[in-house]
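Heads up: the structure comes next, in structure tokens.
Omission of a single protein chain aside, the complex is shown with its protein chains in their original locations.
To keep things simple, chains are lettered A, B and C as they appear, and every chain counts its residues starting from 1.
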Amino acid sequence: MAEEDESNKRHRHGLDRTLALSDGVFAFAVTLLVLDLFVPTLSPGASSTDLWQALSKEYISFLNYIFSFLIAGVWWNGHHRGFERVRNSNSTLRWLNLLFLLWIALLPFFTKLLDQYSTLQLGVVLYAVDQAAAGLSLTLIWLYASSKHRLIVKNLDKRTIGFAAVRSAIAPIVFLVSIGLSFIDPNFAIYSW
Amino acid sequence: MAEEDESNKRHRHGLDRTLALSDGVFAFAVTLLVLDLFVPTLSPGASSTDLWQALSKEYISFLNYIFSFLIAGVWWNGHHRGFERVRNSNSTLRWLNLLFLLWIALLPFFTKLLDQYSTLQLGVVLYAVDQAAAGLSLTLIWLYASSKHRLIVKNLDKRTIGFAAVRSAIAPIVFLVSIGLSFIDPNFAIYSW
Amino acid sequence: MAEEDESNKRHRHGLDRTLALSDGVFAFAVTLLVLDLFVPTLSPGASSTDLWQALSKEYISFLNYIFSFLIAGVWWNGHHRGFERVRNSNSTLRWLNLLFLLWIALLPFFTKLLDQYSTLQLGVVLYAVDQAAAGLSLTLIWLYASSKHRLIVKNLDKRTIGFAAVRSAIAPIVFLVSIGLSFIDPNFAIYSW
Partner (left out) sequence: MAEEDESNKRHRHGLDRTLALSDGVFAFAVTLLVLDLFVPTLSPGASSTDLWQALSKEYISFLNYIFSFLIAGVWWNGHHRGFERVRNSNSTLRWLNLLFLLWIALLPFFTKLLDQYSTLQLGVVLYAVDQAAAGLSLTLIWLYASSKHRLIVKNLDKRTIGFAAVRSAIAPIVFLVSIGLSFIDPNFAIYSW
């Protein structure tokens, strides 16, 4: 019994660190996004109106920041929802999670790219690829975890497991479809998100 | 019983991650503030006096840094006080918390803006807007959490709940009033904080 | 009984977050230090020898980095040692801890300053002031916590408490003395650390 406790503690411990690393990457990525917002440099004696005009040129960057923050929030919630039903971790699950974090850590880069080249198809496509990759990693995490009885919480019926898998696949599919749409017009892709 | 334990664990787990993400964003935002302090570049052979003069031109930046650190400390304490009485989380609460963190993550940006344009009304107003938005999000979090019996700790009477709501609303109201004051003089607004 | 558990959980919870915020600031500050190490820009066709020469000009920056990492490690260990004996937190303790973190978050700034102006007395003095302030905050934390029976672990005798207070005061005193030494020669101060 005591031995089992020790073992349980170690497993829980493993999951705790996986989540701590993930939360750290998320916290860092969303705060890094803010570094793309630049304080405009005005000549001395500039008025509030001048500042407003300088800032309003940046309003797309600002909307982009909020949009990317919300997107990161969606992934964090998705990650949260998935791992709520996971109770143990193993090496494979940790690597799948690192794969997911790889795409999350790239968010600030692709956001900057989209910010500067939102009228070009390529900027839009690369952003969508990053999002789709993040989403597919999350689906993979769930498919793997739910295939191992030992990794998820007890008493989950097959229907709940299947529903969660489908749900986690929606976001990547939307982003993959948006890549198709971007061939017609980059803006179509952006609106589809 | 075991099932309930499992469920409790999952809920607690959800709250843990919400707090971990929040603490991460705070830790990051306050340390990012320091990036606005620049080490002056002096010509070789400069003396301590030269360095002192160069640094003293930056003393407002330094005061600004300490002020913003303290402001962030006030929000962290407010967030802490609120969540001390929360015991579970759900999707809505997590999103309200993300909304709060959005404004916290923007702190380094608005601090830099205030730092450069503290004599302009707009710099002061935008800083106050960010602070008021952070405060209102915190009030929203408490109003939502306290409206759901399941989310807060047991044995809280209505008076305590109402007092906490009023208390969390004071800061945003001060900042909203300061926006009004800034129409008279930006400095009035700054002193009111 | 259940009520007491609930209350205990809340208190522990408060301490957990204080420590999480502190660990976050430490993790961030030590990693930020690395941003001061610059990869030299060489002309195409440069050899390993050229790179070595370019890097060796930076070796003081590198030693500085390691030194500041170790200093941060000393503070983290001191913070760790102090809080090992703290079991609850309250608003005052959280603010004293934020005061400590303020000086830790400033470490990357003062390290950069020392790096560039280590031959000037002022660079050395300001670095020592930051260190002494961090140390004094830590002493304050312990003096406050140990004065409240409710905040520290049970079964600590007065001698242990006093010894811990003296121990935590050593580092700030060394740094304060080094400020005096710097009036003779900045290098004396650096060696005294």
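As a working rule, contacts are C-beta pairs under 8 Å (C-beta built on N, C-alpha and C of every residue); 3 or more make two chains touch, one makes a residue touch a chain.
Bear in mind that the values here come from a model prediction, so they are computed numbers and not experimental data.
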Identified contact with the non-displayed chain, of C:76, C:109, C:142 or C:175: C:76
Which residue of A:37, A:86 or A:113 touches the chain not shown here: A:113
Full-complex contact with the absent chain, from A:98, A:140 or A:161: A:98
Sole contact to the chain not displayed, among A:48, A:61, A:77 or A:121: A:121
Interface residues of subunit A (partner: the chain not displayed): 3, 6, 9-10, 13-14, 16-17, 20-21, 23-25, 27-29, 32, 91, 94-95, 98, 101-102, 105-106, 108-109, 112-113, 116-117, 120-123
In subunit C, positions touching the absent partner: 19-20, 23-24, 26-28, 30-31, 33-35, 37, 39, 42, 46-48, 51-52, 55, 66, 69-70, 73, 76-77, 80-81, 84-85, 153-155
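Note that only the chains that are shown with their structure count from here on.
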Central subunit by CA centre of mass proxy: B
Approximate Å spacing (C-alpha centroids) for the pair subunit A, subunit C: 33
Interface hub residues of subunit B, defined as touching at least two other chains: 20, 23-24, 27-28
